[in-house]
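Just one protein chain is left out here, and the rest sit where they should.
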Amino acid sequence: QVPRGPLVLAAASLQESLNAAADTWAAQGHPRPVLSFAASSALARQIENGAPADLFLSADEEWMDHVVKAPGGRIKPGTRISLLTNSLALIAPAQSSIRLTIAPGFPLAAALGLNGRLAMGQVASVPAGKYGREALIALRVWSSVEGRVAGADSVRSAMALVSRGEAPLGIVYATDARADRKVRVVGIFPANSHKPITYPLARLSASTNPDAEGFRRFLASPQGKAIFRAYGFGTR
Amino acid sequence: MSFEVDVSITRGSRRIAARFEAGPGITALFGRSGAGKTSVLDMIAGLARPDEGRIAVDGRALFDAAAGIDLRPEARGCGYVFQDYRLFPHMSVEGNLRYGWRLAAPDARWIDFEQVVEFLGLAGLLAARPRRLSGGEAQRVAIGRALLSGARFLLMDEPLSSLDAARREEIMRVIERIRDELALPILYVSHDRREVERLAGQIVEMD
Amino acid sequence: MSFEVDVSITRGSRRIAARFEAGPGITALFGRSGAGKTSVLDMIAGLARPDEGRIAVDGRALFDAAAGIDLRPEARGCGYVFQDYRLFPHMSVEGNLRYGWRLAAPDARWIDFEQVVEFLGLAGLLAARPRRLSGGEAQRVAIGRALLSGARFLLMDEPLSSLDAARREEIMRVIERIRDELALPILYVSHDRREVERLAGQIVEMD
Amino acid sequence: MALAPDNISPEEWGIIWLSLKVSAAAMVATLPVGFALAWALARGRFPGRVLLDGLVHLPLVLPPVVTGWLLLIVFGGTGVAGRWLAAMGMPVMFRWTGAALAASVMALPLMVRAIRLSLESVDRRLEAAARTLGASPMRVFVTITLPLALPGVLAGMVLGFARSLGEFGATITFVSNIPGETQTLPLAIYAALQVPGQEGIVTRLALISVGLSLVALVASEVLTRRMGMRAHVL
Partner (left out) sequence: MALAPDNISPEEWGIIWLSLKVSAAAMVATLPVGFALAWALARGRFPGRVLLDGLVHLPLVLPPVVTGWLLLIVFGGTGVAGRWLAAMGMPVMFRWTGAALAASVMALPLMVRAIRLSLESVDRRLEAAARTLGASPMRVFVTITLPLALPGVLAGMVLGFARSLGEFGATITFVSNIPGETQTLPLAIYAALQVPGQEGIVTRLALISVGLSLVALVASEVLTRRMGMRAHVL
């Protein structure tokens, strides 16, 4: 029987890049890792409840913290690293002519027009939404747009609202924005307007696959990081 | 002519045909079980569509294949006492009795609610649901419902089969009065020779 | 004693009571519509529970409130011809006829399927669904089903009410043979005095 | 008790009220459409019946997000139906009416099935009897068919209401999560589930949902009982 690759639980927004990394790894003669993409929250809860998986690549540190603190120690000590970074982009439909310079007090509300909505991940829960709100607060425009936010269940849904022209503006990760030709990046939020956006990777204590550690190291290797950079992520 | 019937209908692989003209009064439809009596009544009531032929009552054409006439059941004005009663299970006995009564034009009504309740002995049952009625009680409600609908003619399919002799006698007397005083055409299915001989002016045999 | 019955039951606000002992042969249950005849049959069959009293057939206690006996319907061995037929709509006529037959112990069966089909005139209807049967046809199937169930006694609730004279005569002859050759106790509800006088050894009046 | 009314915050009351409004509107709006479809499927003999049946089941078979996505395309501000509705003064995009629309679409197949099941068990011979008594087809429908199919209609309403109360995927995809406008209970629950340590809030809100649906259930049982709908044809 063909040995199975390690089971990797990963945030849905990493789908293309991680698949590319897995392909490269497999091309080097390893069994291809099995990738399960879902919301970081769902994956973290699965781990907390004893999921038999090998690696966890989360879209935010909070959920990784949660798993680390879970009773019974769900993470192998010393295997957690912050693998990737990302930045926040303000986007508009491709055909939109909106021009804005992101700076403290910039006229975001006016740019939304009379009825326009600002599409984001839900600010209470979706990581991209949380970062977005933080940035808008730092730039002192949050109070003017707070009532205008349409909170989507994922970054991708927020982006769909913009690319379909339902919302004139939206906030998503820079990596998402560059993957969709129907949206245009209006500007990138200054890195100091929000906490660093990082994607932590760790190996689970339930991990039994002999290839798990190897694949984790591969992802953290220069070769692995190069793949992610090709999709617009930053690395450390 | 009260009833002019010349019809045929296909039931499964069987063909049921009937042809008769009846004068005023009560016409008895006689025939063995399965001969097609109910089928004929259904065709006259407009519940089954004859393959061909013609049906008229009191000179009024209800169905005429050649002339393209096919009145809808509600336009035919028949008071049909069904062999299987067909009481409305979600209404009280009173609701059943008044169903056709409410729909009849006031001047088409020829019998009172109280009258019907009295001679059918339904006074104690008005609030009851059909489900708990005895066989004979249900049959009496079915008769009352048809009489109260202000019908221009009656179709009665073994209307007294589940009743005791005394009730039977009483109801037959009412039917006779309807026949004599109102001159309503009545088509009457029964297996009881004596009943038929007493009531009916003419007998149609089916086979 | 074939039937020993002494029961009462509450139906709504009414109390229905019956008390009789009957010798061998056919016992007719007579009474006006709504008197409680079907209720008595239901109690004997085990479909309605008497408030109190005792029921025995051929000396075998089916119900005895005092002794705590209450046989389940399927253990009573009655062949019940229901006033409302109750044919199984999802089975063919043959399926209906054979339903009780299949469940009866082979040595409890006292009549042949072919025999029943023949004297009830059901040969052409075996494949039919009950829904399309005429009133009389359905009644004959109901009779056949009860006869074929290998019953120890029969309860017949107006079994011939929808049948023509010829059929009636034929079936009565068979019932007479069952009475005479098998000595099966039969409780027979009918409104027809002549029928009753011809068949029944004794008459129980209800009121 | 954690769920005593004075323990529920004004914000939560707002969410409860919105959920009830959305679910009730969805149920009421779906009913005539659902009944008409059930009728067509139970009684109609027309080409494309099976196709229509399939279409009705669509929201059940497709993942809710896809349904939401299709709604977005058709009823969004740039969609055909969306522009038409907006022009009629009834915009649905980012509105509670849109949430009701999503819930309505998701509830439709359940409602249609229940009603259809009851319609198919209505004895046509009773309808025929009513016709002979002078009732027009329309009156037969109102006085005979509808009351006899009532158990199915009620069951369909309960299913539809419950489904609407729980509807999440299509709603958030179509009209997103806007507090006070489209944030129904499931959306609030989902938001809380995505934040570590908010299990308490999740449980609270879920219990409220369950409470609301229990009330609806009991009401429907009482109605069914009162109407004595278990009766059969003699």
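Note that the chains are named A, B, C and D in the order they appear, and that numbering of residues resets to 1 at the start of each chain.
Keep in mind that, in the parts below, a contact is a pair of C-beta atoms (placed from the backbone, for glycine too) under 8 Å apart; a residue touches a chain by one contact, two chains touch by 3 or more.
Every value quoted in this text rests on a predicted model; they were computed, and no experiment measured them.
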Partner chains on view for the chain not depicted: A, C, D
Check the options C:G100, C:G121 or C:P185 and report the residue that touches the missing chain. C:G100
Contact residue for the chain not shown (choose from C:G46, C:G121 or C:P159): C:G46
Among D:I8, D:L60 or D:L146, choose the residue that contacts the chain missing from this document, as touch is defined above. D:L60
Of D:A25, D:V105 or D:A162, which sits in contact with the chain we cannot see? D:A162
Residues belonging to subunit D that touch the chain removed from view: 50, 53-54, 57-66, 69, 109-110, 113-114, 116-118, 120-121, 123-125, 151-152, 155, 158-159, 162-163, 165-169, 185-187, 189-190, 193, 202, 206, 209-210, 212-214, 217-218, 221, 230, 232-233
For subunit C, which residues touch the unseen chain? 45-47, 72-74, 76-80, 82, 84-90, 99-100, 103-104, 129-131, 133, 138, 145-146, 149-150
Extract the touching residues of subunit A with respect to the undisplayed chain. 7, 9, 12-13, 15-16, 34-38, 42-43, 45-46, 49-53, 72, 154, 156, 159, 163, 176, 179-182, 206
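Going forward, only the chains that are shown with their structure count from here on.
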Of the chains shown, whose Cα mean is nearest the mean of all protein Cα atoms? D
Measuring centre to centre with C-alpha atoms, which chain is farthest from subunit B? A
Distance-wise, how many Å sit between the C-alpha centres of subunit B and subunit D, to the nearest whole number? 45
Cα-centroid distance, subunit B relative to subunit C, in whole angstrom: 30
Among all residues of subunit B, those touching at least two other chains are 84
What is the shape of the graph in which nodes denote protein chains and edges denote touching chain pairs (line, ring, star, complete, other)? line
Set of all touching chain pairs, with the criterion as stated earlier: A-D, B-C, B-D
